[in-house]
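Here the complex is missing a single protein chain, while all its other protein chains stay put.
Order as written gives the chain letters A and B; numbering starts at 1 within each chain.
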Amino acid sequence: MYGSGIVRGLGVTLRHFLNTYLEDIRWGFRRHVPDEAFPLRQGLETRGIFTVEYPEEKIATPERFRFIPFLVVENYDHPERPGHDWCTSCGICAKACPPQCIWIVRGTNPETGRPVPEPDEFYIDIDLCMNCGFCAEFCPFDAIKMDHDYELASYDRTTAHVFDKQRLSKEFRYWQSIAPTRAVEEAEARGGWEHKDVLKQREKEARAQARASGGEGEG
Amino acid sequence: MTEYVQIAETVTPLQGAIHRLEAQFAGAVRRDDREGFSGVIVDSGRLVEVATFARDTLGFSYLSSATAVDYLGKAEGDPLEMVYHTYNLQGGPALVLKARTPRSEATLPSLVGVWPGANFQEREAWDLMGIRFEGHPNLTRILMWEGFNGHPLRKDWHEAYYEEDTKPFDSRWPEGRVSRAEEHNPYGRNVKYPADFALDGYESLAEKALYDAAPMGVHVTDMATDRVVVSMGPQHPSTHGVFRMIATLDGETIVGLEPVMGYLHRNHDKIGERNTFLHNMPFTDRLDYFCSMSNNHGYALAVEQLMALGKRYEPPTYRAEAIRVLMVELTRILNHLVAIGFLLNDLGAYFTPLMYAIIERELILDFFEATSGSRMMCNYMRFGGVAYDLPQRIEGTAALVNDRVRDFDTMHYLRDLINDRLPRAIDQTNDLLTTNEIITNRCIGVGVLTREDAIACSAAGPVLRASGVPYDVRRAEPYSIYPDLEFDVAVRYHGDIYDRYLIRLDEMRQSIRILKQILPILEETKGQPFFAGRGGQYNPRIPAGEAYGRAENPKGELGYYVVSDGGQNPWRYHVRAPSFINLTALEQMCKGHKVADVVAILGSIDIVLGEVDR
Partner (left out) sequence: MTNSDGDFLHELHHPDVPVPEAVRSVVTVTSFGKLMDAIYNWGRRNSVWPMFLGLACCAIEMIATASSRFDQARFGMELLRASPRQADLMIASGTVTKKMIVPIVRLYNQMSEPKYVLAMGACAIGGGPFKEGYSVVSGLDKYIPVDIYVPGCPPTPQALLYGFLMLHKKIDGQSLGNRNSVPWYSRTPGEDVPVPVLGPDIIDPRQAYLLRRATTTASEAHASA
C-alpha cells in the first residue's frame, strides 16, 4: 500500500516520543533525580529523553580525558618541598608536541650558570594546543598531565591564552583526585608517591645509611 | 573463505607484470632500484602508452593514488617525481609507476585520458607542486586560489610564518622565547608580491577564474529556459561543510557542475613533512573528523610498512590488532549512521534521523573517550600497537561542580553495545527510512554511477561497491587481522542514491558481525601486551624507503604515501583521501538531474571536508 513506509517510519518517531513518558513511569519518576538515575539516562539503556541538563548536571569526564595540559607541583603542604615543580625542564614535552605549543626556559643556577632540574618559565599557548596528550604520555617524570577542566571560555585571547607557569601549576593532589587509578599505577611504576628524583635521593641516602650502619656493625 | 579471495590468488603476480612491462617497453621502463623503493620509473615521453598497457593488458584498471614528490637535493638533477599507484580490481599489491621531470620546466603528459580518476589529483599536483600536465582538460588550481604565489609543497617554498624546516623547533627549548608567530611577522615575510603591486584596482583572479570556466550567459533555448550559473556554498547547510559547487542550469536541470574546494585546505601535507613521524598521528585525526580511529589506523599501517624495512621490527601484538579492529569497525558504524542521517537531512527530513543517529554515536563516543581520552580526536594508535589498553571501567571522575559520575564495566558495555544496542539502532534506521515512499521516489534511479565509470573515476568505498564492484581493501589486500575474521564484502549493483544508502546498512551489519567475533578475542587476550617492543618512544627510528599504507575507511580507501629519507621527519607525506577522489564522479552523477537532487547525490557520496581539502 502506498504510504505504508511513511506510516512505519512515523511509528519509530512515535515510539521515541512515548518512551520518554513510559520510562518516567517505569522508574517511578526518579529519572531526573540527580546522581541516582544519571547512569540510566546516559548509558546504553537510555530510551526516550537523553538530555544532560548542563550546567545543573554535567557528564563527569573519564580519567584519560585530555584537554589543556597542566604542570604537577608538590602539594602546598608537602613537608620538604611545598609547591616544588615536578618538571625537570628536560624538554621532551616540547619536542614531542606536534603543534609546538610548549616553550620552556631551562632553569640555571645564577651562581654557577649550570642548568638545574627546574624550569624558570613554562608557557603553553592554548590557541595552538591540539589536546593530543603526547606531552603527558612521554614525560618521564609524570610532571605534565592533561587537565579535565574544559570550562575555559573567555572574552579576550591576547591576555588570557598563553598560560604561564603559575597558571599551569596544580597540586599533585589534584591529579590524584581527577585520575585516581592512573595516579596509583604511575606511583607503582615510580616506586612511591613522591617524585622520581626524591625517591632516588632517598634510596641513595638509605643505601649510604645502610652502608654506614653496616660498617658500624662490622666495626 | 569466499570465492573472492580465491580469484585474488590466481592473479598475475606483480613481478610478472613488471617483467612484461620491461619486455614491452625496453629502454623506456626501468625498475626503481633505490633501497626501500618499488615500482618502475617510466620515460615521461611514453607514460601514456605504458599506462594504457598496464590498464588494458595487465589489468591494473584502478588508479588509487597519483601524487608528486619533490626530490630536491635527494636525487640527481633535483627532479619532481609523479607516483601512480595502480591496482588490479581482483586484488593484490600495487603496480607503481613513476615519472620524473626537471623542476624548472616541470611538465608531464596527463593521464586523465587513461584514468579519469587522475583529474583532481593532477590538478592538486599542479597546484601544490607546480607540475604542468599536458592534455589535462582543466588544469587550474584546486586547493588554493588562482593567483596564489608559488607552489607550496616544493621544498624550497616557504610560508609566511616559516620557522624551520623540521620539528622540533629550536626556539622551544631550552630558551623558550614565547611569542605568537603573527606578532613578529604580521605581513608574511616570505610572500612575494609583484614589484609594482598595489591594492587599488587589483582584480582577484580567484572568483573570475571560476566563472570563466562555466558556460555563463543567458541564452534561450526552444523550451524557453534560461541557462544560469548558480554558486552553491561554501556556506550552505547541505554541502557537508565548506564545499562549493558552480552549477550550470538549464531551467532546473543541471548541465554542468564544477566542484570548488580548498575552503578547508589546512596544509596537511606540508605540515606533515615538517612534523616527525609521530607528530603526524594527531594530525591524521583531523582529516576525516568522524573517523579519527580509522585514520590513525591507516597511518600506522603505512609507517609500520616502513619500519618493517629495517631490522628489529616487531609487528603489533595480536591484542593490539584486535583492539584496532574493534575501534575501526565501531567507527564504521558511527560514520555510516551519521552519514545516513545527513543524507536524510539533505533529502529534507530535517534532523530527525540525524538525531537518532547521534544518540548511538554519543554512546560509542563515550567508549572512545574513556579509552583514548577524547571524543573525536582519538589519537589512539601508535606504531606497533595502541596507546593504552582498554580501560577496566568506563568511569567518570568528578572534577567540576555538578559533575555526575557514571560507571560501567568496559567489557559489559561493549557486549551490550555490540550485541544489543547497535543492531537495534540499525534495524530502527531501516524501519524508519528504507521503505519510506518519499525516500524511494527521490533516491531510486537518481545519481547513477555505472560500474565502468566508478572504476574509471577511482571511486572508492561504498560508492564503488554500490556500483557493483566488490572491491574492499580488507579483502583485496588484507591487513591487520582481517584474514582471520569472517565477513562479506557488501555489494549492490544499481549505483544510485538508494543503493549507496542500502550498502551502508549492509556494511554496518557486516561490521556488527566482525565485532561479535572480536569480543571473544578481547576476552582471551586480556592482560597481554597491547604494544610491540618498547613503548614510550616519541621519536622512533624509521628506515629510508617508501610506503603506501591503505585502509578501508568508512568513506573509502584511505591511503598514506610516505617517503622516508631515514631522518626524523617524513620526506614526503601524502594522503589519498577517499572523499576528495570520490568527488571526481560528482559531475557525471549530477548531469541531467534537478537542482534539488544535487544535494542528495552529494549526501550519498558522504564527503567530509577535512579530508577533501586536507
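By our rule, a residue touches a chain if its C-beta (ideal position, glycine included) is under 8 Å from a C-beta of that chain, and two chains touch if they have at least 3 such contacts.
None of the values given here were measured: they were computed from a predicted structure.
**Student:** Considering the whole complex, which of B:172, B:274 or B:474 touches the chain not shown?
**Tutor:** Only one of B:172, B:274 or B:474 touches the chain omitted from view, namely B:274.
**Student:** Check the options B:46, B:132, B:180 or B:513 and report the residue that touches the missing chain.
**Tutor:** B:180
**Student:** Pick from A:9, A:69, A:98 or A:119: which residue touches the chain that isn't shown?
**Tutor:** Once the missing chain is taken into account, the touching residue is A:98.
**Student:** If I consider the whole complex, including the chain that's not displayed, which of A:67, A:86 or A:122 touches that chain?
**Tutor:** A:67
**Student:** Could you tell me which of B:138, B:235 or B:392 touches the chain that is not displayed?
**Tutor:** That would be B:235, which touches the missing chain.
**Student:** For review purposes, identify every residue of subunit A that touches the missing chain, sorted by number.
**Tutor:** 49-55, 58-59, 61, 67-68, 98-101, 125-131, 150-157, 161
**Student:** Go through subunit B and note every residue touching the omitted chain.
**Tutor:** Subunit B touches the missing chain through residues 143-145, 147-149, 152, 159-163, 180-182, 186-188, 191-199, 202, 204-206, 234-237, 241-242, 262-267, 270-271, 274, 282-283, 286, 289-290, 351, 354-355, 358-359, 361-362, 375-377, 609-610.
The criterion applied here is as follows: only the chains that are shown with their structure count from here on.
**Student:** Using mean C-alpha positions as chain centres, tell me how far subunit A is from subunit B in Å, no decimals.
**Tutor:** 32
**Student:** Enumerate the contact residues on subunit B facing subunit A in the complex.
**Tutor:** 167-169, 171-178, 180, 275, 278-283, 286, 352, 356, 359, 362-363, 366, 369-374, 377, 379, 387-388, 391-392, 394-408, 413, 416-417, 420-421, 428, 431-440, 536, 538-539
**Student:** Hey, which residues of subunit A end up touching subunit B in the complex?
**Tutor:** So the residues of subunit A touching subunit B come out as 2-6, 8-9, 11-13, 16, 34-35, 38-39, 42-44, 46, 50, 52, 55-66, 89, 91-92, 94-98, 100, 102-106, 115, 121-123, 125, 127, 130-134, 137-138, 146, 148-149, 151, 162, 177-181.
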